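The other protein chains are all here in position, but one chain of the complex has been omitted.
Let's look at chain A:
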Amino acid sequence: MTKRKTWLYFLPYGLWLALFVIAPVALIVYQSFFNLDHQVTLDNYANYFRSGVYLKMTLNSVWYAFLITLFTGLISYPTAYVLHQLKHRQFWLLLVILPTWINILLKAYAFIGIFSQAGVANDFLRFIGVGPQQLLFTNASFIFVATYIQIPFMILPIYNALDDLNPAYVNASLDLGANRWQTFRRVIFPLTLPGVKAGVQAVFIPSLSLFMLTRLIGGNKVITLGTAIEEHFLTTMNWGMGSTIGVVLIVAMIIVMQLTNDHEPRGGAPR
């Protein structure tokens, strides 16, 4: 009786899982074994590993995702830390979350306006005497906008981790003679590391396959795996190759998840 009921509760989620997670992944894996002529083949994988283009693209993606994650982290941790100590922190947190409610395309177009030759950014550069610069369609602007978009997803888990931190640990550290910086480095940061890891997962993996931004802001100068997938599915119609890259991305995600999950035995190995 109860067993049947539990099964019923699971049904909606199970259906969702099957239709939108398992089936698509299975389809991608399935497609990746077909060439343009619908013949079963391993050529796609051979191609991926043999031609330097795809490997370079992968490296490129990983490198840019790494940079975006790094900058996001460098900005988000101090922000979350300060935010957490403010009086009206719920309000400030809302301001951080607010931009995530706006569609990513709208934000991208807004940045095109800001970074264009006649945009606000160049107005400012002219004003301080630097003169107009090519801002749009550069690697720097791509990283800048991608970082801007990812920041809330990094701040939130770090903020939550700081919120969960028992202030008694900080007092204990000070009591034992640590100064503010030592307390941060030896107590606060290690204890909020799970939040940072969650943030890395939330930022790094989506950054691997950004393709709208690479085109709109990066001017397609940065070719990431996301761009390649889009090209294969919509332009060259080589679904097999596109799926192969998709599989590679999925594997990359699994690797990142494994790296950022806690595998240490509780208590930690002595350093």
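To be clear about the criterion, contacts are C-beta pairs under 8 Å (C-beta built on N, C-alpha and C of every residue); 3 or more make two chains touch, one makes a residue touch a chain; residues count from 1.
As a convention for this text, contacts and distances are computed from a predicted model.
Participant: According to UniProt, what is the chain that's been left out of this complex called? Choose from "NADH-quinone oxidoreductase", "Amino acid adenylation domain-containing protein", "Spore coat protein CotJB" or "Spermidine/putrescine import ATP-binding protein PotA".
Facilitator: Choosing among "NADH-quinone oxidoreductase", "Amino acid adenylation domain-containing protein", "Spore coat protein CotJB" or "Spermidine/putrescine import ATP-binding protein PotA", the correct UniProt name is "Spermidine/putrescine import ATP-binding protein PotA".
Participant: Which is it among A:Asn179, A:Asn220, A:Thr236 or A:Asn261 that touches the chain not included here?
Facilitator: Missing-chain contact among the listed residues: A:Asn179.
Participant: One chain is left out of this view; which of A:Met57, A:Leu135 or A:Val187 touches it in the full complex?
Facilitator: A:Val187
Participant: So which bits of chain A touch the chain we can't see?
Facilitator: Within chain A, the residues touching the omitted chain are 166, 168-169, 171-179, 182, 186-187, 190-191, 265-268, 270.
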